[in-house]
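Let's turn to chain A:
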Amino acid sequence: MTFIYLVVFGFAATAVLGLITSWIDRKVTARVQYRVGPPFLQPFIDLVKLLGKETVIPSGASRGVFLSAPLLGLTGVIVVSTILWVNQFFAEGFAGDWIVIIYLLAIPSLSLIIAGFASGNPLASLGASREMKLVIAYELPFILALLVPVISANSIRISGILEAQTTGIFAGSISGILAIIVAILCVQAKLAFVPFDIPEAETEIVEGPLVEYSGPGLAIFKLMKNMLFFVLPFFLIILFFGGLRLDGINLLWTILEYVGIVAIITVIRNTNPRVRIDQAVRFFWGPMTLIAAVAVILALNGL
Partner candidate 1 sequence: MSLKLKALLKSPWVFHLSTGSCNNCDIETLDCLTPRFDIERFGMLLVGSIKHADVLLVSGSCNRMSVERLKVLWDQVPKPCLVVAIGTCTGSRGLFIDSYNCPVPLDKIIPVDVYIPGCPPKPEAIIAGAVKLIQKVGGTL
Partner candidate 2 sequence: MTRDEVLQDLRERFGEDILEFTDKSPTRVYIEIKPESIVRMGTYIFRNLGARFNIASGTDMPPVIEILYHFIIEDLNLLVSLRVKLDRENPEIASLAKEIEAFNWIEREISELLGVTFTGHPDPRRLLLADNWPESVYPLRQDYVEWDETADRTRGV
């Protein structure tokens, strides 16, 4: 049973939805820029193509680590999404699954760091060290923001948070709104989108950790990112909007919420230039942490 959950929901459903999300992102980007944008199946075709390409292993790289890094990241995302799906539709999770998810969400970043250092390319290791700094920067406000629903629901289980929202979603409270703002900006950094695409800055360090990857390795990384692009908004919907509801009119609401979050992320990414790593660190440790802390305090007071 666990295996079916892992393969069907954790991997297949998330991958498909993630690729669709990435299509939405590319299409919205294109529309903002007066372009037509790619056809609907484009992300799938890209993936198939990359899987069929040759893998070139750079001479300076440590072979084993270089090849296993993308798998590590993908595994992390699969486990996270399985927990979310299972909690949402099938069974109660285990105590403290919220904490486990937070930890597992760091694994994709970790895999990028490992990949960067294993590539043996100066640009890749520069990208890896930037990723490291960025992780340190956004983790604190991210966790504080996600703590708000835990406090409001008075439960550290995902199912508990979902249950507490049957009467009213957390996004309706002041603390919820503040936390969502912080969380979305942190998601932006987690996904490495402009303005926080510092580790992968294409025009500075040539996609950073991914510079040496080709073929299937790159495909898995791209897939990982796309799945993350689905999982993170999904997680936010569970925490702040009462989860996915598939009955009647609520289905429409769910889709609207989801597309709304994706669209906000895309619009932020298209209306800002990239910031410097020191500016990003200052931004997350300064105003973002402050707002998140205020949200936590408000939540403790039941607002």
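The candidate set was assembled so that all candidates are chains of the complex that A comes from, given by their letters.
Everything below uses one rule, namely that a residue touches a chain if its C-beta (ideal position, glycine included) is under 8 Å from a C-beta of that chain, and two chains touch if they have at least 3 such contacts; residues count from 1.
In this text the structure is predicted, and so the values were computed from the model without any measurement.
The candidate from 1 or 2 that touches chain A somewhere in this complex is 1. On the chain A side of its complex with candidate 1, the touching residues are 26, 30, 33-39, 42, 45-46, 48-49, 52-56, 202-203, 206-207, 210-215, 218.
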